[in-house]
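A single protein chain has been omitted; all remaining protein chains appear in their positions.
By letter and in written order, the chains are A, B and C; residue numbering begins at 1 in each of them.
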Amino acid sequence: MATRKPQPAPDVPQHFSDGSDELARTWADAPGFWGWLTTVDHKRIGRRYICTGMVFFVLAGILALAMRTQLARPENGLMGPDRYNQLFSMHGTTMMFLFAVPIMEAVAVYVVPLMCGTRNIAFPRLNAFSYWVYLFGGVMIWIAFAMNVGPETGWFSYVPLANSDYSPGKRTDFWAQMITFTEVAALAVAVELVATILKTRAPGMTLARMPLFLWSMLITSFMVIFAMPSVMLASTFLITDRLVGTHFYNPADGGDALLWQHLFWFFGHPEVYIIFVPALGMISSIVETFSRRAVFAHTAMVLALVTTGFFAFGLWVHHMFATGLPALGNSFYTAASMVIAIPSAVQVFSWLATIGTGKPKFATPLLFVLGFFAIFVLGGLTGVMLASVPLDLQVHDTYFVVAHFHYVLIGGAVFPLFGAFYYWFPKFTGRRLSETAGKWNFWLFFIGFNVTFFPMHYLGLIGMPRRVYTYPVDMGWDLWNLIATIGAYLIAISALVFVVNVVRALRSGEPAGDNPWDAPSLEWATASPPPAYNFAAIPRVDSATPLWSDNDLPALSGLRSDRREILLTTATDADPQITWGLPKPSSWPLWSAIALTVLFIWSIFSPWGVVWGAIPLAVALTIWFWPSPDDRGLISEKSR
Amino acid sequence: MAARFQSQATRPRIAGSSGMGGRWIALSQSNARHDASLQHDAMGEVSEPAHCGNGGGAASERRPRLISLALAAVVLLAIARAAAAVEVAPSDGDWPMAARNYASTRYSELNEVTADNAHRLRVAFTFSLGVERGQEAAPIVAGGTMYLAAPFPNVLYALDLTQPGAPLKWSYRPNANRAAQGVACCDYVNRGAVLWKDKIIYNTLDGVTIALDTRTGKELWKTPLANIQIGETVTMAPLVVKGKVLVGNAGGEFGVRGWMAALDADDGHIVWKAFHTGPDKDVLIGPEFKPFYDSDKGSDLGIKSWPPEAWRTGGGTAWGWISYDPELNLIFYGTGNPGPWNAEQRPGDNKWTGGLFARNPDTGQARWFYQFSPHDLFDYDSINENVLLDLTINGAPRKVLARPERNGYLYLIDRASGEVLSADAFFPVNSENGIDLKSGRPNYNPDKHPQVGKTVRNICPTASGAKDWNPSAYSPDTGWLYIPRQNLCMDWQATEVNYIQGTPFVGADVNMFAGPGGYRGAFIAWDPVARKSVWEIHEDLPIWSGALATAGNLVFYGTMDGWLKALDAKDGSLKWQFQTGSGIIGQPIAYRGPDGHEYIAVLSGVGGWAGAIVVANLDARDKTAAKGMVNATADLKEKTRPGGTLYVFALPAS
Amino acid sequence: MIGALQTAARLHAAALADVQSALDPAADQAQAIDGIWHLMLWVCVPMYLLVMAALAFVVWRARRQRRERGDVATASEGSLYNGLGIWVVVVMLGLTVLTTASYLVDRKLIPAQDAQVKIRITAKQWWWQVEYLNDDPSQQFMTANELHLPLAQKTHVELRSDDVIHSFWVPNLSGKRDMIPGRVNQIELTPRRAGKYRGTCAEFCGLQHAKMSLLVYVDEEKNFASWRSAQLGAAPSPGSEVLEHGKRYFETTTCAMCHTINGTTAHSLAGPDLTHLASRSTIAAGALPLNAGSLAAWLSDPQRQKPGTNMPTIDIEPDDLNALVAYLLSLK
Partner (left out) sequence: MCLRFRHPDYRALLALLLASLALVGCERERREYSTQPLPETTPATIAVSSLRPGGAATFAADPRGSHYQRNAYDINQGERMFRWFNCNGCHGSGGGDIGPALMDAQWRYGGSIDQIVASIVQGRPDGMPAFGGKIPPQQIWQLAAYVRALSGNVPKDAAPSRSDTISNTPPLTRMPEQPPASEPARHP
């Protein structure tokens, strides 16, 4: 399809060119490697967050490919159970903890401040810290894996399988500590995003005018804040059980094996929505832009997001129907699991209505969204089936569930994510991805995905359990497994197309311009890629789709350009409140992250690690937070 | 007092003829007065021993008694007003068997040492047994000789009491198999020898019964009975009844099959052997068998109350005490816990473990059986002593058997029929909610029901029981039983256990600790007629020694930190104590020396299940060591050290 | 279309001898769940088709309109809101039907306490210990990795675990139920069709989770009774020199450390009960068929067949191996 030349974006930046040199100096990082280490620019950090997340995605994908190869035929001797168990544990762990959640937050770290029309994320040093912690955690678990100390008990690490009786050595400790790393990182980002979205939106961007992507990230961040402590608690219990012999999960001494499952799934179920809700925001952005109309039923959509986030906390027991909890309680969770389908139904309807009543342009991002519909709706319907206790008892922990959650997670999150990449790539890099390659990417992915995962529904129904490293010959599973493996290679090829597309675009991609898609939201109101200070002047917003207004965007002035100042606005109406100075680049978030890493890894081996490791961490944090002369009077008078 | 002193019904005249002046009253009178005025009598009796035991008067009293002994073929232990010794003929100053008499009263009628003069007791002599292991044996005294059975390697010593300082007369060292130590559940103890005519007979740990010539220590015969390869050992004190040596095995923690054997005392050949699990013909259940309760009636219950084959490893050993009633011609003994401890591996009532057999000593045929712990849940071995008493219950004279059982209940059982007359808790029991006298079965507390994979907390009493093997004493003067009691509770986790021949077959992780009140031992006086305790003495440590009662209004017991204590039998006040240097888990006795004076003897030397932490140097950091007992006695190493010494006390010559 | 799908699945399932399939119910419980599965299909497939039709319509419409593209779209939204309302009501109705149906079926699965046959299954890494319970303890017996159920009788199964969490799942008979250390779970099975069914562990339980299956035979009452009485007996005593050799080897070497053969001195529960091994059709929790060849292979190198299994590799001489195999195969 011929690429439509982007309509010239509203010529916003020109209004604010005054003082941009000084702004550039003020917001610039130190040159070179040192600047790379010390930066607090949300775009640089977001970018490396995204890159790291994608690296983990590819790594975990390679593991999946290895597993599918092992399962291509029955009684395959490619690998033994120990290797296979580590593979699927690493696949799940990496996908859930190192890819899905971080990448959603990473996109948000990049896009949210731009969409809010502000100059940087709130708490930028925390942002840098969060990235380092995430990186070190991810690198740690992968090095451990490479050294044969990878987790072997699945991404869910059920006790007692994960306690020291059945998982000797340090494998599970590394896993549990990796949780701690990623949770610290995720919580930090969540706090930043909440603060950014609530306090730094451009004047006039009331909650009612707030783009759905911001809404979805706001809800996601709150969910992170409520869900993650549960799993951190669980994994800390696990580590203390394994390291110092506490009895949290020991049924023989007052503990309970099911305590782990409750704590884990109280996080684990919202986790799915933590991955899924940002994707809903991305879809809304894409649908809006490519349908060239505001998303239908904005209020209903917001309510749908809020109810999704709320109900997500009331479903965790549907992962535990087979554990023999009281039947009446299970019925409640069935009902709750069913109810959560309603907000999804509302959203699907609204998007279809938006596309149907808009003037859609079927560019690659929108293709991925259409793919999302086809896949996610199926996944959602199998989700409804799983919500039913009796049916769940049959298909729980079978390939039916594998199919279901890949439909939900890949369909519901990865397809929109790819759409989002195609959508925001020009903003990130200033260059455009090839549409042709994009379509290849989409169709290979779409076909490959369905070929891989659709047969798994049937496999589950005819009795194939999950997490098996091999299966007998005469079960009737051979053909479907082989098909699934072929599909997996199709997905791999599609991923390769994506990588090639990205590399090619980076080298010789078509320059994108500020707003290649003629999108309505504020991130497109600045250069591609945006300058360090994002906006020379802060735009004032008067609608939900500000860039589609015929008028030029009015701009605010009054922020100092000789220091890193942003405008804080009120949480609901986005009325300007005060100006706020943001900290300068610093290496101390990095040192703090290193100190924290030392503490975490040390505490895998000795509880004294917590004690002695706290000292360098305290030192690093103290220096980080030591008030510098620059910071004095960070809060200035209410502007204008 | 006389009311409670009665001889056996069949021989009132003989009893009367024992020449003890006003002390011995014929049975017909005693029964009439007995229970109505028990307390009153007890008080009224005080003056009597004082009269008898005073200085030269005592000596003069003794002579006619000795004469009467020489005259009578049988001397009745009239004091016990119980089934008296018929064939063993101890003088009233001897101690021929561990329980002193067939009725197992552990009462000595000697009254030279009294509550008033006990504070003057001094060490007369001591003797080192050369083994620093648990000394559970009762010294055996007869004919001016004291016989001491030492723990493994089971050397038997004969001390000449007629010489000053009681020098060694002879000793006998069996060549016992060292390996037996590995299958002895709770320290390698020995509970004593038995005197039969001119033979002293005892068992070695590796399961050999040996008869020695009392004069020379020459081995007369020996009969191997136990097979240590399958975990059998023998620790019990044998009993000789009508020329038959009764020996039972130990090894309930090794999945052995319990048995009781009778050997001919003359040549050691096996006369009969009764198993405690399996088919009726093995158990010696025949037409004579008339159990009182329905649940014990039926054929081959020793197979049918077990899962297939489980009876072969079902325990039910007999390592405790045997009593004998010559009138009924029945022996009474308890059978140990079923194996393994984990009850889930042996559903069913697990006959004939955890119960009490009455057998004909001539043929071994069972007369009746009563099961204290059908489907035992907590290792409540039922091997404790059976004290044979004639009491008036509800106005009627009954021949009863008093049994302070491990489960914390004191049973009075009609020893002719096996009917349980009463069962009262002498310990704050929570594992069972009383005994249903109709069915004879305990009401197990469902809250304390163990299950594999679950830990049940705070079960009282422990596996070692409200009272373990260490026997109580009965004083006819007071009419009370003196029970050395433990005060322990436990946490219990049943686990599945593998039967591997010759290795322990237990299946429970246990952790014991002090029971209600925070103390770990108690010594109680129990009135079997009023069915309540009269007084209690609390001890910090569990009491693992036996009790002794004497006519001097005294009761003796030892503590695990080495004190031998003498209490006033009536009010429990401490009259005398002596630190022996090592914990006492033995059985104190009283005897009349060749010089005519009363002596108190006890073996000091900590050990046994409760003392294993000291003698085997167990590590108290492991709360489950020694099947949980280590946690209950974790401080014992600091309170006592191993030992193995005989202490003999007497009043100074003055 | 759904019907066709179902039929195809049925045919496919029927074509496979040993299959474990939720789509081929052979017991009341699986039948009830199969019912809810059908209901789900009848509700969800039309729903899906509806959404896909809407999507197709939207795309088709958009493609048509593309040439008439204006700038930013504006459309009347009133009717859309009505549509949204109707859609939500339709979805809610569907969900209500499903929730109610699910609840009703769930009630049916709750075990009543009146079963004729009571079984306790204890899962271990990586096999199943099976005990047939009875109020009369001498009528109890133990076996492993194979269940026999009487046709058309309620069987109550008590589920436990000895180590980690496992899950008992025989899809043709019922849904799964976890076996959790420290807890006791229950499930009830009322088989309605005689035959052989396969079950498997459905909760990840470590290295050999994949090879932890069990066979369930649903027998006519008469066959069940005779199987049962055969299981109650001790193992036959060896009738020849070779068998005697095998028995001696079993009792005196490594085997007896972990296994039970009633009638011998071997009574250990760390490994499966082998008293009537030859009456079963598989070994190693369904990993291998039972025949002389596979048994010999398993005994001489279990780690190759099932890496990580708790059965150790032992150094066994060929003579001993032959005798042992012969002896084990004689344990009918």
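In this text, a contact is a pair of C-beta atoms (placed from the backbone, for glycine too) under 8 Å apart; a residue touches a chain by one contact, two chains touch by 3 or more.
Everything numeric here is computed off the predicted structure, so don't read it as measured data.
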Exercise. So which shown chains sit in contact with the chain we cannot see?
Worked result: A, B, C
Exercise. Out of A:N127, A:N163, A:T354 or A:T470, which is the one that touches the chain we can't see?
Worked result: A:N163
Problem set entry | Sole contact to the chain not displayed, among B:E385, B:D509 or B:E539 | B:D509
Seminar exercise, completed: Where B:E253, B:E309 or B:D568 are the choices, the one touching the absent chain is B:E253
For this session: Can you list, in ascending order, the subunit C residues touching the missing chain?
Result: 181, 252-254, 256-258, 268, 270, 301, 303-304, 307-310, 312-315
Exercise. Which parts of subunit A are in contact with the chain that was left out?
Worked result: 33, 36, 44, 47-48, 50-52, 80, 82, 139, 143, 146-149, 160, 163-165, 168-171, 241-247, 250-253, 428-429, 506, 605-606
Exercise. Considering the entire assembly, which residues of subunit B contact the chain that has been omitted?
Worked result: 178-186, 253, 455, 491, 493, 495, 497-498, 500, 502-506, 509-511, 612, 616-627, 630
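Throughout what follows, only the chains that are shown with their structure count from here on.
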Problem set entry | More contacts between chains, A-B or A-C | A-C
Problem set entry | Length of the line joining the C-alpha centres of subunit B and subunit C, rounded to whole Å | 55
Exercise. Where the CA atoms of subunit A average out and where those of subunit B average out, how many Å apart are those spots?
Worked result: 74
For this session: Would you pick out the residues of subunit B that each touch at least 2 other chains?
Result: 453-454
For this session: At least two other chains touched by the same residue of subunit C: list those residues.
Result: 181-183
For this session: Report the residues of subunit B in contact with subunit A in the complex, numbered from low to high.
Result: 453-455, 493, 509
Problem set entry | Residues on subunit C engaged by subunit A in the complex (per definition of touch) | 9, 12-13, 15-23, 30, 32-33, 36-37, 40, 44, 47-48, 51-52, 54-55, 57-59, 61-63, 65-66, 69-75, 77, 80-81, 83-84, 87-88, 91-92, 95, 98-99, 101-103, 105-110, 125, 163-165, 167, 169, 171, 174-178, 180-183, 185-186, 198, 200-211, 286, 307-308
Exercise. Quick one: in the complex, what on subunit A touches subunit B?
Worked result: 251-254
